[in-house]
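Sharing a structure here in structure tokens format.
With one protein chain held back, the other chains of the complex are shown just where they sit.
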Amino acid sequence: MPNLTPVTTDTAPGAAGHYSQGMIAGQTLYISGQLPVLPDRSPLADMSFEAQAEQAIANMLAILTAAGGTTQNLARVTAYIVGVENWPRFNAVYARMLPDARPARTVVPVPELHYGYLVEIDAVALLDAAHG
Amino acid sequence: MPNLTPVTTDTAPGAAGHYSQGMIAGQTLYISGQLPVLPDRSPLADMSFEAQAEQAIANMLAILTAAGGTTQNLARVTAYIVGVENWPRFNAVYARMLPDARPARTVVPVPELHYGYLVEIDAVALLDAAHG
Partner (left out) sequence: MPNLTPVTTDTAPGAAGHYSQGMIAGQTLYISGQLPVLPDRSPLADMSFEAQAEQAIANMLAILTAAGGTTQNLARVTAYIVGVENWPRFNAVYARMLPDARPARTVVPVPELHYGYLVEIDAVALLDAAHG
């Protein structure tokens, strides 16, 4: 049997399509792209870039926590942002929310995102070895 | 010696540049970006979004199969689409073709793709442990 386990948590918005919030493959956790949506699925498209970044990062961290990880387990984060001029704002919010971790990161400018959002975040983490 | 093995199959289009269709690194399979191209390299750029999505997903799944995996092994899928308004169409085709698996997923809107294509798919899978 493949050693993969989906992650499901109501501390982050439920999947809006045919995917899991996260998938644990062996010890590696893959977190789906997270948008600026509240866990109850209220959209934040009218909010500032900073508020959107904060919520998208919070959703990513909630799935990480649900899988048993902390920011110390993050290996890579990819951020998709509308408007490369938002890069410094993204970096500032991100540094504040992950003060003790500096995973590898790529910031990818995109022309648009679903529903007019300005930022989407996905991530890869290496979870601690299972305790016996 | 590094424990990496390229995947080559004629059930998916051959690589059009300097890359392998897939690369197995340990137990992890990385599948290269797949476009809506037939295995004989006939392009489908004039086809509907749905037909393009179906072929790109089929190519990804063919490489997965060639590496010994099934959809149960998929950990993450990233879909690059032109026109975020195509998101529901992408999700519908994808759900139909992967009925029993919900890997982590990110859908990334892009301004354009090679040759005017509308969708490109890449993926990561955790293969089953090698049999002794």
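Each chain carries a letter (A and B) given by its place in the written order, and its residues are counted from 1.
One rule holds for everything that comes next: contacts are C-beta pairs under 8 Å (C-beta built on N, C-alpha and C of every residue); 3 or more make two chains touch, one makes a residue touch a chain.
Since we're looking at a predicted model, the values are computed, not measured.
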{"item": "Touch criterion as defined above, residue of A:L4, A:I24, A:L44 or A:L98 at the omitted chain", "value": "A:L98"}
{"item": "Missing-chain contacts mapped onto subunit B", "value": "1-4, 6, 15, 17-23, 25-26, 28, 30-33, 78, 80, 108, 110-114, 120, 122, 124"}
{"item": "For subunit A, residues in touch with the removed chain", "value": "27-28, 70, 72-77, 84, 87, 91, 94-95, 98, 102-111, 124-126, 128-129"}
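Going forward, only the chains that are shown with their structure count from here on.
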{"item": "Separation of subunit A from subunit B, taking each centre as the mean of its C-alpha atoms, in whole Å", "value": "22"}
